[in-house]
Structure formats: C-alpha cells, structure tokens
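Up next, chain A:
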Amino acid sequence: MNNSSSSGKTERILIAGFGGQGALTAGQIIALLHMGRGLNVTWMPSYGAEMRGGTANCSVIVSDGIIGSPTVSTNADVLIALNTPSLDKFEPIVAPGGTIIANTSIIKRGTTRTDVKFIGVDATNIAVALGNLKIANMVAMGTYLNLHPEFNDSDFEKVLNDRFGEKGKALIPLNMEAMKKGRV
Partner candidate 1 sequence: MKTLMKGNEAISQAAIVAGCKAFFGYPITPQNEIPEYMSAAMVNAGRVFVQAESEVAAINMIYGGAAAGVRVMTSSSSPGIALKQEGISYLAAAKLPCVIVSVMRCGPGLGGILPSQSDYFQVVKGGGNGDYYTPVYAPNSVQESVDLTIKAFDIADKYRTPVFVVVDGTLGQMMEPVEFKPVTPYQIDVDSFATNGQSGKRGYRNMVNSLNLSAIGLEKSNFELKATYDEIRKNEAMYESSVKDGDEIALVAYGVPSRIALNAVKALNDKGVKAGLIRPITLWPFPDEAFKLPASVKIVLVCELSMGQMIDDVRLALNGSVPAHFYGRTGGVIFEPEELVDAAIKVVGGGK
Partner candidate 2 sequence: MAIIYEKSKGLTERPLTYCPGCSHGIVHKLIAETLVELNLLDHTVAIAPVGCSVFAYDFFNCDGVQAAHGRAPAVATGIKRVAPESIVFTYQGDGDLAAIGTAETIHAAHRGENITVIFINNAIYGMTGGQLAPTTLVGQKTSTSPFGRNVAHQGLPIKVCEMLAAIPSSYYLERTSVHDVPHIRKTKAAIKKAFQYQVDGKGFSMVEILSGCPVGWNVSPVESMKFIKEQMMPYYPLGVYRDGGAEI
C-alpha cells in the first residue's frame, strides 16, 4: 500500500502475460474482490494494437480515496508476471518495498531488484496438473491473496460466481482448487 492517490490507502497492481493467460480476467477478479469490500477500484486494460494478440496487461488500482490516473505505469505495489517478457518489461516500475509474483513454470530467473519481495509460484505446471492450462491465472491469484488475509475463500468464490454467471458455473470448483493451490 502507498499513498499516491489523492487520499487514503491505495494498492496499485499490474498483471501481465501472454494473450490467453487470463491476465485481464485476473485483474477484473481482483478489482471485484476489493469492490466487494466497498473500496474504489479501477481496471484498465492495455489498449491498442496489443489487444490483437501477443502480450496483454491490465492495471488495477484499489483505494479508499479518489483514484486519479487509472494506469499503473510507475510505483506498482504488486506485479503479477505470468511470463518472462512481462517481468522484463515491468520489473523496473515496481515500487520499492513492492511485491513481484512470478510464474516460475515459465520464468526461469529471479528478480534483479534488491528492494522488492519476490514470490515464485509454479502456476502453469499446477494448472496443467489440474487438467487445464488456462487456470494458471487462478493459481497466481491465490498467491496474490496471501497478501490479503482479509479475503477468505468464499469471498473469492462469490466473485467467480458473479463474474462467470450461469455459463461458467461448472468450472468454478476447478478454479477454486487452482486458487487454493496458489494460496498455500
């Protein structure tokens, strides 16, 4: 948390990966979780040519005050990097004292920063072991939730239900299992 918005406590989160790794969805779920606690949230996708495949990232800002710019281009409190290019690109913008959550199934290096916390999670391999490559984002979100003990598993489940509705209902138990593997 830092105080870079106009008032109150703020968390600035950047989630990045290959298109299809679910970075944008993960960002929305994180925004919805905090929104459920009555906080102000913004979710801003990478926007432009990048939308058409390749890398995808989104900024999420959570605050109990007014949120200024919705883009996290500096002072990220949390970076969730699902692939190596994302770590390469965004590692420098993590705020001192911030946290990097890295998908170590793909990312074969640690951080070059000495002033940030680095948490590795074997997200893709865990997802594959659970039978669905696409839920690596849920594993990483579980790791993110370690930073937020105020959320319990049922908060997460409720958000998944709201986000995916009837159509995605069948997949929710698997997503929950993936999240729990990341949260331990």
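How these were chosen: all candidates are chains of the complex that A comes from, given by their letters.
One rule holds for everything that comes next: a contact is a pair of C-beta atoms (placed from the backbone, for glycine too) under 8 Å apart; a residue touches a chain by one contact, two chains touch by 3 or more; residues count from 1.
Note that the structure is predicted; figures quoted are calculated from it, not measured.
Only one of 1 or 2 makes contact with chain A in this complex, and that is candidate 1. Residue ranges on chain A touching candidate 1, taken from their complex, read 4-6, 28, 31-32, 35, 40-45, 47-49, 66-71, 73-74.
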